[in-house]
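Quick one: structure below, then a few questions.
What you see is the complex with one protein chain gone and the rest in place.
Moving on to chain A:
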Amino acid sequence: MEQKTPLYERHEAAKGKIVPFAGYLLPVQYPTGVIAEHMAVRERCGLFDVSHMGEVILKGPDALKNLQNLLTNDFTNMRPGRVRYSPMCNGRGGVVDDLIVYMLDEGKYLVVVNAANRHKDVQWMKEHLCGDVQLSDISDGVAQLALQGPRARDILKKVMDEGLIPEKYYTFTERAKVGGIECLVSQTGYTGEHGYELYCAPQDAGKLWDLLLGAGKDEGLIPCGLGARDTLRLEAAMPLYGHEMDDEISPLETGLSFAVKLGKEDFIGKSAILRRGEPAIERVGLQVTGRGIARGSEDVYIGERKIGRTTSGTHCPYLGEAVAMALVDKGSLPQGACCEIDVRGRRIEAKAVPLPFYKNK
């Protein structure tokens, strides 16, 4: 049985098309449609209910030591108010999940994980905790809204003290008042666009949703669903767990070496990653030049030689073209090189292009 987020009634009232996703009932789109919602985020602003995301608190004198062991990134030089992205690896060097870590205080961190992996992650973390640290899964006590788009700051300014709006990407303000509602506000997101994520108590979520939509009315703010969230992240080439990475694919293979600090002391998966050596595959961007739309898990060929498979693909509304990401044999597809994607039995032409497909200026 799927859970409802605290905003479920809002989505129903707005005639959102509700689908089960990662154990929750969420709108895949509103009557505006995926393209209009996608464009709103690129050009104006969109509001997403991302309350399905999982939130875990790690607290105690050994919290940092545990993050260093559980995650591939380095947190030793992090300061309170900062956010950092990291894969979490298994002992084989594959990825358990990718997540972001908020440093709330010395010895206190908020870890935000993918909804679909929440229970797996919590179990994995608990099994590998050491020393003086407590883990609590607070997901059911936290709602999360994402306000994404170039006008996001102008909208927030109307409902909160401007000085408390996080100035820089991957920073946050804890206990900010947004229209009187206590929120954690971070400059983060999953759209490749400027924007913020707001965490609040579930009982305040409806009020916050209405407040932001009201404040953003003149800025062209509209509610957006999971469909646009996926096309936006894909256009920005942001990896999605289960597509660009999974329990077998290593973070280096999928192009996340920036978040894997092999120079730090031991962490889970380090020796396996080192043993696996230089990755034999790499993540590339493909622009479909033939007629059709590539999706995920489709084989990629040069002539009769299979060089890999797509991980995600769609028609990108802002770019107006079909693109896909693929994991292919390293070096087999330099930029500009042509290949073919087997789309349900039909070969369509594509060429390798740089990632990301879209970059916010």
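Operating definition for what follows: a residue touches a chain if its C-beta (ideal position, glycine included) is under 8 Å from a C-beta of that chain, and two chains touch if they have at least 3 such contacts; residues count from 1.
Note that in this section contacts and distances are computed from a predicted model.
Taking the options "Flagellar hook-associated protein 1", "3-oxoacid CoA-transferase subunit B", "Energy-coupling factor transporter ATP-binding protein EcfA2" or "Glycine cleavage system H protein" in turn, only "Glycine cleavage system H protein" matches the UniProt protein name of the chain that is not displayed. Among A:P6, A:P27, A:P166 or A:G227, only A:G227 touches the chain left out of the display.
Within the whole complex, the absent chain has one touching residue among A:Q29, A:N117, A:T254 or A:T310, and that is A:Q29. When the whole complex is considered, the residue among A:K126, A:K177 or A:R291 that touches the unshown chain is A:R291.
On the side of chain A, touch with the chain left out of the figure occurs at residues 28-29, 33-35, 38, 227, 230-231, 291-293, 295, 314-315, 317, 322, 344.
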